[in-house]
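Okay, structure first, notes after.
A single protein chain has been omitted; all remaining protein chains appear in their positions.
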Amino acid sequence: MALGEFFSKLIPTDLFAGLALTGGYFFKKKETIQFPEERVEPADRFRGMFGYDVDRCIDCHLCAMACPIDIIHIRDHTEVDEDPETGKKKKRKVIDRYDVDIKRCMFCSLCEEACPTDPKSVWLTTKTFEMATYERNEALYFTKERLMSWEGVLAYPGAVPPKDGGLPEDPMARKGKGSAAEGGVA
Amino acid sequence: MDQPLIQFIVIPLVKIVVILAVLLLIVAYLTFAERKILAYMQVRLGPNRVGPKGWLQPIADAFKLLVKEDLVPAKAEKFVFMLAPGLIIIPALLVWSVIPFAPDTTLFGLLKQPIPPYLTDINIGLLFLLGVSGVGVYGVILGGWSSNNKFSLMGGLRSAAQMVSYEVPMGFAVVSVILMAGSLSLVRIVQAQQEAHLWFFVPGILALAIYFCCGVAETNRNPFDLPEAESELVAGFHTEYSGMKFALFFLAEYANMLVIGSVVALLFFGGWLRPFPSWGWLGFLDIIPPFFWFAGKVAVVIFIYMWFRGTFPRYRFDQLMHIGWKWLLPLSLANVVIVALGVLLLKG
Amino acid sequence: MTDEKKTPQPEEKPNATPAGDDRPAEAGAPAATPSAAPKATPPDEAAKAKAAAKAKEAAPPKQPWEEKPVPPVHEDAADDPDVAALREGVEGSVEGADRFAGQVTVAVPRGKIVETCRFLKEQRGFAFLVDLTAADWPEREEGRFDLYYWLHRFEDNRRLRLKAVVAEDQTIGTVSAVWKTANWMEREVYDMFGIVFEGHPNLERILTWEGFNGHPLRKDFPIEGIDTGAAIYPDVFPPGGGPETAEEEKEGA
Partner (left out) sequence: MAGPLEPLFDVEEMELSFGPQHPATHGVLRVQLRLDGEKIMDAKPIIGYLHRGTEKLFERESFNQCIPHTDRLDYIAAPTNNEGFVLAAEKLLGITVPPRASYIRMILAELGRISSHVLWLATHAIDLGAITPFFYTFRERERILDLFEEYCGARLTLNAMRVGGLPYDLPDGWVERCSELIDSLPKYFDEYETLLTENRIWKKRTIGIGVISAEEAIDYGLTGPPLRGSGVRWDIRKVFPYDRYDEVEFEIPIGENGDTYDRYLVRMEEMRQSVRIIRQCLDRLPDGPVMAKVPKVLRAQEGIVYASVEAPKGELGYMFVTTAKSTQPYRCHIRPPSFINLQALPAMVEGHLVADLVAVIGTLDIVLGEIDR
């Protein structure tokens, strides 16, 4: 063994380089985000908990068909309305149930993509991800009523990314527009 | 009360209680310190939820371990399984009886005569220390064996081989200090450094390096933490331990770290002496009590331990033995010869 | 470590019609030059595209992604050099050769498969078995299963697919002696389809457990799975919720 090699083995400069790096990090700014106090705002397109609007929904079942694992269950019946003036009969579909079995959902957003209404009647861009429950089956089975009324659902209704890649329009403005049209979105 | 009763029973008992209490508290906070230091090196914050800035974390941990269910595997060798944590913690605490951490003191004038704050100073202190700390390996082996778990057994075996083979160069490293000081008493070694106006790490730099390496291996710390290599042996010899018995293993590891740190401070860095004890103009440093000089030196050693853990990968078992027998042992032998020659030439 | 020595970059299949030559000229946006036209555009398609490109020189040409997709077509691949060599090398080994989307599939009789594979590996340089799998056609007459071997040659980066038909009660020789990689692939096929490979060193189930009942990728295996008693958390739906049962569906209708 050459003497130089011997001493390079004896004096571990390679180890000192690592020690210098970790030692330097000892004084650097930390990356931790203290969760309950500090929060990271999810991105605009973040796919989280479902939002659903029965007034906008046209009962086309496309979301249920698009779902790869069939967790959207829709039951409906047809009602016949008679116009009191003209006597014309008008068929109207009424949604009895719109259930999403969220415990199995994989948040792929294909249902939202399939939804033909504008704005979407079902959307995942609610920026909500805190869905921990103590119970597995009932607590994560969302009916129409629960989907529409869970805490925070109206705070961000449907930041659906437009196809042209721009930012979604202001969600609150969109909500106003929808209610002004008396739920007449379709 | 008569004098001997006080001198031989009361004072030592008080000392024992105080030393044990302080030691256990320090050990508990060492775990906290380690977690914090590692976290800071890893761009995170570490425990900071229990109490102000996380300062009560070790208390919470200790409480958690106390109230945890104490599991004994059904097929374990029950008696040995119970015995092993005791076997490892007792030597780890026992060595503190000979470690002097400050010179004789009057406790700020409370006492008429200065008494030694440490428990005792025996003239074979260093030998006692090496011998007693070597017993700890039995706890590791027996704990690994009695768990009736193959991973634990392998951890125990690795540990046995590692500890036994690293005792040898460690002993030789210490011998060079003994040659320089001419005594086995730890107090005497510190005094010798004062008399020589020189800390022994200057002539004994090689001995220091060897002792430090061996110390890391003896206490199963990274990069020599094979017996408990988590990613290989799933915590090694204490896989099956839980609750307070696990806590004892844990305490012993940290107490041993403190021992190694103390010995490094005593043998190579002048124990409780301030830097350059012979330079009068540095006298203002004497404001800091000697105990804190000692504690500071130990803290630096422990910090380096943790720094190592935060930086290095782990050696493999055979490579570890390779280093022990093929590098450290010859080096330490050479070191003894060199130091002996030096002592012979200088002291006549 | 990283000295650049570019590997040759041949077209995916040298025999396939080169698609790159027929790119419509496009000014101003060089990066947007289309190149990913279907690799196996049949010749008449390519000619059409050329003619169209000429005709529309003045008008902005329609990009391939704005037009209806052109699916690939099946062609006879008897002219393929490897197929020809195989036909000569191993007697009676080629029952048919088909090219689809630039990939050649050779139908090989079941009994000749090991011989064929060995010939292709040793004589034709197909050193690499990329993939080995099967498909189930339960109603087919000539045999229920198709086995696919997907070979690769490093010299000119060509690939060749062998196809063998195995009936339900038949076995097939193992190629795990030819390529070591076939060992687990054949185990997987055995596990999923129940095709037995003769001479395989350890033909046991690999993805399901020993004693599993059935072969999951057969078409007659229910997609919901079979009851193994392993469901720790059964699905519980609130009354009226969940998927529609058969009775409810009848009622609805």
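In order of appearance the chains are A, B and C, and numbering begins at 1 in each one.
Here, contacts are C-beta pairs under 8 Å (C-beta built on N, C-alpha and C of every residue); 3 or more make two chains touch, one makes a residue touch a chain.
Keep in mind it's a predicted model, so treat the numbers as computed, not measured.
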Worksheet, complete the sentence: Across the complex, visible chains touched by the hidden chain are A, B, C
Worksheet, complete the sentence: Of the candidates B:Gln42, B:Thr105, B:Gln191 or B:Ser242, the residue in contact with the absent chain is B:Gln42
Response to the item:
Contact residues on chain B toward the hidden chain run 38, 41-44, 150-151, 154, 222-223, 225-226, 229-234, 309-319
Worksheet, complete the sentence: For chain A, residues touching the missing partner are 9, 12, 14-15, 17-18, 21-22, 31, 42-47, 66-68, 106-110, 113, 124-125, 161, 163-167
Worksheet item: List the chain C residues touching the unshown chain?
Response: 1-2, 4-7, 9, 12, 29, 31-39, 63-72, 74, 100-101, 103, 105, 127-131, 133, 135-136, 146, 148, 150, 154, 157, 159, 161, 163, 179-181, 183-185, 188, 192, 205-209, 216-217, 221, 223, 225
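Heads up, the rule we're going with is that only the chains that are shown with their structure count from here on.
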Item to complete: Round to the nearest whole Å and give the separation of the Cα centres of chain A and chain B.
Response: 54
Practice prompt. Compute the distance, rounded to whole Å, between the mean C-alpha positions of chain A and chain C.
Written response: 36
Discussion item. Between chain B and chain C, what distance separates the C-alpha centroids? Give it in angstrom.
Written reply: 64
Discussion item. Touching at least two other chains at once: which residues of chain C meet that condition?
Written reply: none
Worksheet, complete the sentence: The chain A residues in contact with chain C across the complex are 70, 73, 75, 97, 99, 101, 136-138, 141, 143
Discussion item. Applying the document's contact rule, which stretches of chain A touch chain B when the two form their complex?
Written reply: 15, 18-19, 21-23, 25-26, 28-32, 34
Practice prompt. Enumerate the contact residues on chain C facing chain A in the complex.
Written response: 233, 235-238, 240-244
